[in-house]
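Below is one structure; the comments refer to it alone.
In this view, the complex is presented without one of its protein chains, the others remaining in place.
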Amino acid sequence: MKTALQTYEPVLGFEVHVELNTVTKMFSTATNAFGDQPNSNVTAGDLGMPGTLPTINQAGIDYGIKLGLALNCTIAPESRFDRKQYFYPDLGKNYQTSQLEPAIAYDGYVDVELDDGEIFRVEIERAHIEEDAGKLTHIGSTGRIHDASASLVDYNRAGVPLVEIVSRPITGAGERAPELARAYLATIRDIVKALNVSDARMERGNIRCDANVSLMPIGSETFGTRTETKNVNSTRAVAAAVESEIIRQAKVLDAGEAITQETRHWDEEARSTRSGRPKSDADDYRYFSDPDLVPIVTDEAWIERLRAELPENPLQRRRRLREEWAFSESEFRDVVAAGVLDEIEATVVAGATAEAARKWWMGEIARIANEKGVSPEGLGVTPADVVEIERLIADKTINDKIARQVVGHVAEGEGRPTEVVEARSLAVVSDEGALTTAVDEAMAANPDVVERIKGGHMQAVGALIGPVMKATKGQADAGRVREIILEKIG
Amino acid sequence: MHLTQLTATDMAAKLRAGETTAVELVQAHLDEASTAFVFINADEALAVAAEVDAGKYDHTLAGVPVVLADVLVTENMPTAAGSAYLDGWVAPYEATAVARLRAAGLPILAKARVAEFGMGQESGAHEAVANHQAPFAVVSDTAGTARHIATETGVVAVKPTYGAISRFGLVAAVSSMDTVTPIARNTADAKALHQVMVGADELDPTSVEYDWDFSSEAAVAGGTIGVLTEQPADVTDEAWATYQAGMEKLQDAGMNTTEVTMDTLGQAAQAAHIIGAAEFSANLAKFDGIRFGNRVTPDNGTVQDVITASRGAGFGYETKRRIIVGTHLLSAGTIDSHFYPAQKIRTAVINEYNTAFKSVDAIAVPAGIQQGEEYESTNAGIGASLAGLPAASVAGVHICAPTYADELVYRISAVVETTAGAAA
Partner (left out) sequence: MVDNIAATAHIALTEDERQRLTAEFDPIIDALVVTADEQLPVTVNPLPVNNKLRADVVANELSNEQALSAAPESQDGQFMVPAILDGE
């Protein structure tokens, strides 16, 4: 890529589709849910049956406006829905209800933080509301002689609300183009997640990215011919796709050939894009305003009510937390990468120190989660549990080693930390009599060690603490044991 | 008098007086059933009538039978909208207007023959009402067609304000003009049927919220009606005489008349044709042979071939022509030269009506003018559809009034129909 970028300047553009997590679909009252029995989350309207009409889901509009506000967009005073027409079996009506002009939100920007903390501003052209299509499954022949195969259509996803976020062309990223692509998609994901307008699970297609790439000679003002790589569905993949496309296009241009305007597909295994269908700007979808739906007219009160519900911008929040918690840059980056920012924040809010919260979420909890192949927040250990464990350590009910065991038992669903400690009798032995007896026994069994301590070798105390801990099954407070030994020898 | 000769209102009165039964009324009409109907719902209609007779419903029209044009989607009865594509299809849901008729206890006698997707002069419902096979019926009026056929068959059709009656379950032809419309042999019966179906519906976002009141007994005296004072070239002497008779009745009833001309209506037919064909082409895209309807599978056909062949076999020539014209009108270039200007003409028509209604309460013009073959209606009939106005076709007169003034249209219609020839 380095060679390519000595000659060419990459121009990027992204179209990100975000599936909203409303209860019902955008234009029908069918359930918006993933993975149910095929063709069960449908109304007659989702199947394009005669006489049916669309209805507009208020939540879908609200979510669209909130997302627009989070992207610093202007909210359209009046917008409406349009029919984008093409025949395809996954569209029950053979048109997609979308928004031509204006979109519900337009003219915004989003600040994207690169790996070194540099902020890159990406301008947002528009964010419009539309509906998803159904799902096609290609199957083998079923007893037919001539047919190679058939396709099955499930309309459960047809009509699921989407917001399509369209960036303006992005110049100036240079060799950081792949990094920017990754960071941009991650930023969008973080924003929709913080807004709670989408489940934001890229592996499930809740967020899908089309990446436009073109090259122009360095110094040129005229954009080159672009390709659109469809449905790149992870932050890692979008970086790889952009890099691969920059390299491919540079080779084509270097050979004196022209870039074909087309859609391309990201091939995860080959780590490269492959050619799809030719695409021209002249694709005629015969858009026209849907006469079955009436305009969306926003006013100040509506927009301000939604603005008041916006969470803190994720980038600003990260900066604030890093400062408040006084983590080093690398510590903080690890926390973000591990996806436990929310958990640590909740744990701190619940009363733990930032350092303790980080220790648990990045330590034992992360370790167990990793072992089980789940995410730390999905393990079943709550921020309140972490606070409770810290309290049990502080009041010397348990020690660090026992605490780690307690986390494991909580993760197994044995109850809250206090309940686990009780049920499993894990509280430290604080009975002085029992401890004194154990110390006496250890001293009697190791007279040479006692002599060495008396001779000033204080570090030999450890050789007595070990047997005491063993005798108390680890449930003794090592500090107190040390004190007792020194009192006796002292 | 034979039961079928009564008005719906009289049928209802006789039922309440115990002078007849709902079963007798339904049976009397079933005995007259003809080729106006594509599906006769005898068993269910008689069963509902028996329930009415057993006292299950308390609506004043309970037990008075009704006929539905076959563009209204019904459960348990097929809906084909006059198209081979849909032939045999039975819906798993029902039109809101039909649901309201059922809830009021009106037995549904039959589904009536329609032109394909309701776009044309064919209407079994009008025939049936005119021939006493039903006291009244529910049809669709898109750009004046139902009002025009009413003139031809001598029945009363009153298109409500756009959105007054839900379009949910009305097989869509032209979304922005389609109107569920009552027809009857007199104004009072149309008004009674209208009231059963009127009212906002959450299934139709274009249905309107309005506190409808049809109870006014007020006279039309003192109101002003916009009229034509000179016979237009395309109005026959006979039609002009009928119109003038109607206007005299209004004057006799104390209405002031004043001349109104509507310049924008000169382009109303073209605008309605453009908008109509465009919306029609998109509304019919869902008929693709995949989820419902009749599929045609060519040998070794792809899915796109199946769609093309199914639509080719299922649609008649006029439907195909309208879709192809509409597809063209929404295509790049033509959308700018034709479609958007037509939508602007629509604005101009609405503006001109609004201006006119500052000086008149309603406008009456001759109903009987032949225009082209695409939309056989008067410019005034088309204008009311473009502007969403309530409009009646009664005794050779077309009456329209401002949106939401449906009740006024009925009161004026009731006066006009007292001219000779308008009777139950």
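Just so it is clear, A and B label the chains in written order, and each chain counts residues from 1 on its own.
Keep this in mind: a contact is a pair of C-beta atoms (placed from the backbone, for glycine too) under 8 Å apart; a residue touches a chain by one contact, two chains touch by 3 or more.
What you see is a predicted model; the values in this text were computed from it and never measured.
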item	value
Absent-chain contact - pick from B:G63, B:G82 or B:G163	B:G163
Residue touching the undisplayed chain, where the options are B:F39, B:F315, B:F357 or B:Y410	B:F315
Full-complex contact with the absent chain, from B:G105, B:P182 or B:P205	B:P205
Options B:P182, B:G289, B:G368 or B:G396, residue touching the unrepresented chain	B:G289
For chain B, the residues touching the chain missing from this view	89-90, 92-93, 161-163, 176-177, 202-203, 205-206, 208, 267, 270-271, 273-274, 281, 285, 288-295, 297, 301-309, 311-313, 315, 317, 320-321, 323-325, 327-329, 331, 334, 338, 340-348, 350-351, 386-388, 403
Interface with the undisplayed chain - residues on chain A	22-24, 28-31, 37-44, 47, 55-61, 78, 80, 87-89, 136-139, 142, 147-155, 263, 265, 276-277, 289-291, 293-297
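Here is the rule we go by: only the chains that are shown with their structure count from here on.
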item	value
Centre distance in Å when chain A and chain B are each reduced to the mean of their C-alpha atoms	54
Footprint of chain A on chain B - complex, ascending	72-73, 79, 81, 86, 89, 91-93, 95, 167-172, 175-176, 202-206, 278-279, 282, 285-288, 290-292, 299-300, 303-304, 307, 327, 330-332, 335, 339
Of all residues in chain A, those that touch chain B in their complex	44, 47-56, 83, 85, 87, 89, 92-95, 146-147, 151, 153, 155, 282, 284, 286, 288, 290-294
